[in-house]
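Written out below as structure tokens is the structure these notes cover.
Only one protein chain is missing from this complex, and each of the others stays in its spot.
As written, the chains take the letters A and B, and residue 1 is the first residue of each chain.
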Amino acid sequence: MSEDARYRLVLAGLAMLVAVLFTLSLTVGPAAIAFSDSLAGLLSDDRGAIALIMREIRLPRAILGLMIGATLGLSGAVLQGYLRNPLAEPGLLGISASASLGAVLAIYIGLSAALPLGLPLAALSGAVLAVLVIQALAGIRGGTLTIILAGVAVSSFAGAMTSLALNLSPNPFAALEIVFWMLGSLTDRSMAHVWLSGPFMLVGWAMLGCLGRPLDMLTLGADAAQSMGVGMRRMQFLAVIGTAASVGAATAVAGAIGFVGLVVPHILRPLVGALPSRLLPASALGGAAMLLAADVLVRLVAPGKDLKLGVLTAIVGAPFFLWLVWKTRRTML
Amino acid sequence: MTLLKLDSLSVSLGARRVVDNASLEIGEGECVGLIGPNGAGKSTLLRATLGLLAAEGGIEIAGRSASAWSARQRAGHVAYLPQDHEIAWPVSVERLVALGRAPHRGPFDGLGPRDQAAIEAAMRRMEVDRFRAQPATRLSGGEKARVLIARALAQEAPLLLADEPTAGLDPSHQIALMRLFRTLADEGRAVVASLHDLGLAARWCTRLVLLDRGRIIADGAPDTVLTDEALHAVYGVTAFRATADGGMVLQPLDIVDASRQGEKNP
Partner (left out) sequence: MKPGRAYAQAIRRVAAAFAMAALASMANAASAGEVPRRVVSMNLCTDQLAMLLAEDGQLHSVSHLATDPEASVLAVEARGYRVNHGLAEEVFLMRPDLVLAGAYTTRATVALLRRLGFRAEEFEPEASFDDVRANIRRMGALLGHQERAEAMVAALDRDLAEASAQPSRAASAALYSSNSYVSGSGTLADAALGASGLDNVADMLGIKGAGRVPLEALIMADPDLVVTSESDFARPALAQENFRHPAFRALSAHKMAVSVPDKLWICGAPFTVEAVRILRRAAAGQPIERGDAR
């Protein structure tokens, strides 16, 4: 089968998987609603209980699962391509750590109690701040190594500040809330969260999506890519800001969810012929599928206990990644 | 037509002047060898020409100032083959060569018939078409080098700047590459290749530019540039010179100090 045909097949398969998981996400929940009733309720216009549950509780959860998963997959693929390193992932730029710090501070000083969307807004501010710091540290002409180091610095600092907040918190309830939030969850998110984070994620996608061709050319190295017309400054801007906007918004709403951005591009790379521009849409779909599946599992495996999403992706992602490394250790770049 | 014009180009890395007031003009039909010892500034000169480094002085590409071209437009006029053979991902050879067509395509265009033709021609010329479906990272060093050259050829730019393109190739492929450069020059294009192998440079280039400590010491036909004095002063070697099969033969013999000190070698 030609490479092109296989690529189209992969995309079609992933798209179908996402559609199935999205539907599954809509039909899983503590309320025992029959499959057909749930879908009918979603599409109907009445204000009955089923329709309300579907539209206001399950639909936002499914939409967020899809969008956040796509964000993590896409930004993971972009960062791996940009840094030319298969171990890169969205957390490397320190965006999610800073967003978490913003959220944690909001809980700590009581902002999350005062404003209904105070916590996501504070988290977004944290992400913005991180980007400004990274740009300042790395400079406009900063190479990829400088970016990585700046991201690690920001990440470490944000992590230390978060630990400090937990350490000094006199209120054990607030400390517990901080810890739970950081584990990542989509439970009981509403359409308000969708409207808040959606635009940022869409803007981020638009910026990251432009990087397909430049990333292809970056395969040959920064010098060769520049000689073929790639603007490195523009690329850095789009990669960093695009990641910040989309991953920042995702973390703001759902907490820190790891491994999706690392594992999904890894799995899909052989299936798209390792071409970065093809990996971008595939990873977006793959990430959406992975997160939707995790969110469904969270509700099926332990319906009574509030199992956190980030915990599940780590439990599944880490051993899977170990297996992947083991399997390809000889051919690993 | 002048494809490239450098006017007092200077590059400083920190306090050191790596390239010092270099001026030259490259026109169509030239196969130029850029020669000089290690650290002479050959790579820096090439990279500065492409705007990869900050430089003082004038750079004109195809008659216009380099800053007047957009990066993509410039890529249509000048192709660059870097020294390090970096291939980050196991992309197939055909796809890699196809990357060279990027300056001619819009951001979301597919590969048109002209693109396909250029890719095929480039792969055939470099004899890598039989690897077309293999991941480029699995090839040997020499095969990888040929694939990367094919990419630069596929770009179909009038001027090709190559940084040590013969490194890693076996003798037949080295000669084949120099032949190719000469053919490209004869077809009306131009090639500037930095070379360490003085024998290849002497035999195949139409013109040599000798660089030493950032300055252009000599610029002209191989026999006028590769004089004994020049080889002695710049490279510190003695050489054997002859003519064979219609071309110049140059073989460095020995280091200058050793032959002065008592005839170590016959």
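Basically, a contact is a pair of C-beta atoms (placed from the backbone, for glycine too) under 8 Å apart; a residue touches a chain by one contact, two chains touch by 3 or more.
Computed from a predicted model, the values in this text were never measured in an experiment.
Contacts of the undrawn chain with the visible chains, over the full complex, involve A. Checked against the full complex, the one of A:Gly13, A:Gly29, A:Gly159 or A:Gly231 touching the unshown chain is A:Gly29. Within the whole complex, the absent chain has one touching residue among A:Leu87, A:Ala113 or A:Leu300, and that is A:Ala113. Here one chain is not drawn; of A:Val131, A:Ala150 or A:Ala174, the residue touching it is A:Ala174.
Screening A:Val18, A:Ile53 or A:Leu279 for touch with the missing chain picks out A:Ile53. The chain not shown here touches subunit A at positions 29-31, 49, 52-53, 56-58, 112-113, 116, 119, 170-174, 176-177, 180, 187-190, 192, 303-306.
In this section, only the chains that are shown with their structure count from here on.
Averaged C-alpha coordinates give centres for subunit A and subunit B that are 44 Å from one another. Subunit A contributes residues 3, 84, 210, 213, 216-221, 223-224, 226-231, 269, 273-276, 333 to its touches with subunit B in the complex.
For subunit B in complex with subunit A, the residues that touch the partner chain are 47, 50-52, 70-75, 78-82, 84, 86-92, 95-96, 99-100, 102-103, 107, 133, 135, 137, 148, 151, 155.
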